[in-house]
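Below you'll find the structure I mean.
Left out: one protein chain. Kept in place: all the others.
Let's turn to subunit A:
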Amino acid sequence: MQASRQTRNAASALLDPRIVGPALGSAFKKLDPRKMIANPVMFVVEVVAALTTVLFLRDLATGGAHLGFTAQIVLWLWFTVLFANFAEAVAEGRGKAQADALRRTRTESVAKRLRSADRRAYETIPGTGLAVGDVVLVEAGDTIPSDGEVIEGIASVNEAAITGESAPVIRESGGDRSAATGGTQVLSDWIKVRITAAPGSTFLDRMIALVEGAARQKTPNEIALNILLAGMTIIFVVAVATIPSYVAYAGGVVSIVVLVALFVTLIPTTIGALLSAIGIAGMDRLLRFNVLAMSGHAVEAAGDVDTLLLDKTGTITLGNRQATAFRPVRGVSEQELADAAQLASLADETPEGRSIVVLAKETYGIRGRDLADLGGRPIPFTAQSRMSGMEVGTSWVRKGAVDAVLDFLTTPSAVTAGSTLRSLQPAVSQEASRDIRALSEEIAKAGGTPLAVARDGRLLGIVQLKDVVKGGIRERFAELRRMGIRTVMITGDNPMTAAAIAAEAGVDDFLAQATPEDKLRLIREEQAKGKLVAMCGDGTNDAPALAQADVGVAMNTGTQAAREAGNMVDLDSNPTKLIEVVEIGKQLLMTRGALTTFSIANDVAKYFAIIPAIFVAVYPQLGALNVMGLASPQSAILSAIVFNALIIVALIPLALKGVRYRAVGAAALLRRNLLVYGLGGVIIPFAGIKIIDLAVSALHLV
């Protein structure tokens, strides 16, 4: 759905007057040679356009021949430059609109700076006056003045200004949700925030700079491509600059305007004009996905990723285990087990506990009972007991980790230390405990988690909890495999469980019982093999791995440390998006490649248009090369230069939208793109130039 949204946006950018209007203006502003020089190919076009303008003015003053023709060539040369600038301006325009919206939210905020971190006495200063290390108090209704770490308190925060998501999020001290972002608003309660960003370099500032394209630097591939294009430009300088001498040898002359026309059509203006628009549009596409890339390099690296490290929870599975079956021991009915399990889970507010209640209700119609009605006493889950349960009168139920429940039933100390209401039954039947162990092993092997249930000293059976793999994720991984990307699932589960989930989800490999150190080591190993690694993370302990990875996507809900370490921030905090990020990276590279190929392939037709036109006066035999049957030498040259300019405009939507990526393997992808952009690039200009030539001669333009 998001994909279709962005496509529509890209296509409509050219129709949106709010973008096109300013873009037209800035197309002229960008004519400033100091700005043009960043784009060598178009800079050269501007120089020769200026040169021909001077020549035209000279001819105009001295009354030279073919003034109308020269004027049109000069005009279209300037159009070529302007169209290139326009493409860039349109690409920037969409970001600019977003930046303006962000700026409006960055109102001059007021900070309540605490005199010392442990007291609540504060002084009110402007937000811009804050230094790194200051501690501020932010209360309900206040805007957080700058980026920082929550050091005390808990609050719900509206981060819509940055994420566009209006549902408030919780920010609290400690843990993985301690990052406070400047410009967001505290809705309830209060927090103390230690400022970590200097004024002007906050997340919001960086975001504005990024979407505006002010911080845009050329990416490595873009630099290499620019060198290639500059090199080709020089080659064509040589090819064209030697022509007057050759023609002089043959006893003719060739005008500079015509040579300039040949030169401009031959140099790769199409890709040169659209190169920066493609780059900006790539960043912009990410933004539309609510992913903020801190550098273009990261976007490009995403396209190159070989290995994707994905956290199991939340990315591959739905995040919480859910009860899927009741497995009683012999002599116990499922109904009885379900009843006890539900009773033991009534007080359990975790998603797992709730799923047990729901499952019992759905499969056996056992209604959730009101605790108060039962008059029971809930036993909450603790890390020590690893069980939860309920005591009603003399009766009790427990559910929890298998070992914990067995221990609870067999250990005498546990028995005596427990409630007096419980009848002593020290000897659990050997048979039942064997059953339980067999069942739990079976469940673990299948990737589930067993929870034992006991009632009044008797083992009833097992509740099977299972990680639910997200729908469609298997297909996504198959797609990634076709792209040549290996997926590795990271999980804290034991290897047996991890293997089962990995098999179900269809990942290529998994790292079980993973510690942050393991993650870091895995990344380094992959990189040593020459691979590029992408991962996402949110916790502070993820920070080293995020920094080490070639593409590290930090969740916006994560800690400040994680956000600093990654080179992208996902504002929606949706780890599955890593896959889209990879696709956008690939799309960016593909679009550049496709338009480069197209641009170079175009030259064949342009040669056949202009070469006979230039030389036919000297050697009439060369008219045979006029395979397109163009009306006259002048209309041939004009048609070629018009085509050359118009093709830029025609390709702006493609540059903004990007060439669609299909996960069909490199060979098939290449074959398809070569057919479309290579062969198409050879053929289209023949047709295009011919059509323009027909129009030119019909209108008697020359």
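Just so we're on the same page, a contact is a pair of C-beta atoms (placed from the backbone, for glycine too) under 8 Å apart; a residue touches a chain by one contact, two chains touch by 3 or more; residues count from 1.
The rule we apply is simple: contacts and distances are computed from a predicted model.
Trainee: What is the protein name, per UniProt, of the chain that does not appear here: "Nitrite/sulfite reductase", "Phenylacetate-CoA oxygenase subunit PaaB", "Alpha-D-ribose 1-methylphosphonate 5-phosphate C-P lyase" or "Potassium-transporting ATPase potassium-binding subunit"?
Mentor: "Potassium-transporting ATPase potassium-binding subunit"
Trainee: Of A:Lys586, A:Lys657 or A:Lys690, which residue touches the hidden chain?
Mentor: Checking each option in A:Lys586, A:Lys657 or A:Lys690, the one touching the absent chain turns out to be A:Lys586.
Trainee: In the full complex, which of A:Leu274, A:Ile485, A:Val533 or A:Leu651 touches the chain missing from this view?
Mentor: A:Ile485
Trainee: Out of A:Leu60, A:Ala101, A:Ala198 or A:Ala224, which touches the unshown chain?
Mentor: A:Ala224
Trainee: Please identify which residue in A:Ser109, A:Thr202, A:Thr596 or A:Ser639 touches the non-displayed chain.
Mentor: A:Thr596
Trainee: For subunit A, enumerate the residues touching the unshown chain of the complex.
Mentor: Touch with the absent chain occurs at residues 220-221, 223-225, 227-228, 230-232, 234-236, 238-243, 245-250, 266, 300, 303-304, 306, 481-486, 528-531, 585-587, 589-590, 592-594, 596-597, 600-601, 603-604, 607, 611, 614-615, 618-619, 621-622, 624-625, 659, 661, 665-667, 669-671, 673-674, 677-678.
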